[in-house]
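Only a portion of the chains appears, each positioned as in the full assembly.
Think of it as A and B in the order they're written, each chain with its own count starting at 1.
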Amino acid sequence: MDYVHPMFRSHPRHAYIRPGLVECVDACNDCAMVCLSCADACIAENKGDTLAACIRLNLDCAALCTATAQMLARAAGPDWIVLSAALRACEAACAACAAQCGQHAQHMEHCRICAAACHACEEACRLLLGSTAEAK
Amino acid sequence: MDYVHPMFRSHPRHAYIRPGLVECVDACNDCAMVCLSCADACIAENKGDTLAACIRLNLDCAALCTATAQMLARAAGPDWIVLSAALRACEAACAACAAQCGQHAQHMEHCRICAAACHACEEACRLLLGSTAEAK
């Protein structure tokens, strides 16, 4: 069952919620979980230094996706300058993590899936940044 | 598109992943977002002290759901004693938040949805705790 979408619609100020915002919340949460799981899988691969940069970017990307999702959940009256800066940081982390995991995508299915989730979140952040820019 | 479930299946140690674990990840993430949104909606209701306890429990529940989901994403080789303690804390927070939001469910749709999401997460934690107990 889905609770997040009905919750956003029931918000007393839901008229202020931008197009693409709920999709960005979903993408950030999915990406955070996938990145944490990919870091754990990379550790289990036992390939030493080869995956060290990947593990660090996974954890950084998860931290920024989590913070961004938390801010997006306070959708009623956001400070758009602060939120835009968070979305740009999240977009940068997703792009870097997608590029890093993409290098291992052919050999490790978890890195392939993680790169896809990062690309999707990067795109969701970019779309929301676009609609935010128009709105100001 | 769903990335979390394929990611868990692609984990090199996915055979260790317990029944109910992926469902609990989903329930924790949904509950965290719904609780943060309910806190924001409660603030926007502008009802002062009436909702103060609700806002605090919403934020506490979100913090524990987020931490629990992060731990569950490292599914390959968890420390079951630590994970069980986290699941019990998460279950307690969900139960308390569901009871608190339930008191306002008739008057505020966001509290009704939040109580439902908390109940679902409480149940998902309890089921996973049961399968964990059997597994030890």
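Quick notes
By our rule, contacts are C-beta pairs under 8 Å (C-beta built on N, C-alpha and C of every residue); 3 or more make two chains touch, one makes a residue touch a chain.
Note that the structure is a prediction, hence the values are computed from the model and not measured.
Whole-complex tally (this structure file, single sequence, 2 chains shown): 4 copies.
Everything below uses one rule, namely that only the chains that are shown with their structure count from here on.
Chain B has its Cα centroid 19 Å from the Cα centroid of chain A. Here chain B touches chain A in the complex through residues 1-4, 6-8, 10-13, 25, 29-31, 33-34, 36-41, 43-45, 62, 66, 69-70, 73-77, 109-110, 112-114, 116-117, 120, going by the rule given at the top.
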